[in-house]
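Yeah, one chain of the complex is gone here, protein chain that is, but the others are all in their spots.
Moving on, here comes chain A:
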């Protein structure tokens, strides 16, 4: 039986922390560091069993790996076979720099996990994350390899595959996103993928029909309306209602002075019309700070037709941090809790769907990812 006590999983540039909450989310106990000094790109508790914790671990100087824990981090076991590309005869194949994204499979496949890596690769485990194999055509298909571009085309810490989204009605229906490389859909269990790019803007001067030039920052599928996708990308915020294939720019409805550039995008687990973004300054040289040094979440209750600023409790000025694409999440309580981890190592939480914010922790390393879990009692 799932616990009423949430655990907030904090992945940072220099280790991992677990925050154990009480039932009303008022008090949190900080547990850590785990893996001090190692880069943790993602830390996820398996929602299907409430027990298995997976951590994507790397350093600046060792090969990447994964660790698993069955006791909330009291003990960690290294994966027997972490994600690795196929070995090529000439030795010139790619090598995984780090695992960036961990995605549990559907409830009907309780031992399945997916992983997205840097450089762009898609991997799958069928044994709870102990051994991993390349998955689908993506990693080695010449067309996809061309669309992935080079290291120069990727994000500053490496091009990456992320936002692995699985249709809860059909485990063979998948979406993935690549930075760079665009958003792609598979309807055959990953055997093939098709670009899903219509309607999306690219940086002026680039060809929008070339997937390489598309940089999706975060793509989310609505759990209660799986035909609906939202996307925060390099150029704006979009919504797509299948079977349509053309994205609609809902970021145009954001205040002009804030714009619709950012990284994270969080969906309400029960209401497909409610979502949050956390805008970032994407002007000129891309400062990647809160706009004007005034951080705020923006919430839409109507699928992106309108947005409301939510900054009560957040610093009113001179706060020059921002939020990475995996560093904002929601819990599943009746009155939804939201959580934000900042590039300056602060943890902020709201127990009322973003209306009021309080700081849970300061002085952590740069926060790369947050996720919420409910450990099995």
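Here is the rule we go by: a contact is a pair of C-beta atoms (placed from the backbone, for glycine too) under 8 Å apart; a residue touches a chain by one contact, two chains touch by 3 or more; residues count from 1.
Just so we're on the same page, contacts and distances are computed from a predicted model.
Enquirer: Assign the chain not included in the display its UniProt protein name, restricting the answer to "High-affinity branched-chain amino acid ABC transporter permease LivM", "Multicomponent Na+:H+ antiporter subunit A", "Peptide/nickel transport system ATP-binding protein" or "MoaD/ThiS family protein".
Expert: So the chain that does not appear here would be "MoaD/ThiS family protein", according to UniProt.
Enquirer: Among A:15, A:33 or A:82, single out the residue that touches the unshown chain.
Expert: Spelled out, the listed residue whose C-beta touches the missing chain is A:82.
Enquirer: Taking the full complex into account, find the residue in A:96, A:177 or A:349 that is in contact with the omitted chain.
Expert: Going through A:96, A:177 or A:349 one by one, A:96 is the residue touching the chain not shown.
Enquirer: Across the whole complex, list the residues on chain A that are touched by the chain not included here.
Expert: 59-63, 65, 78-80, 82, 84-88, 91-96
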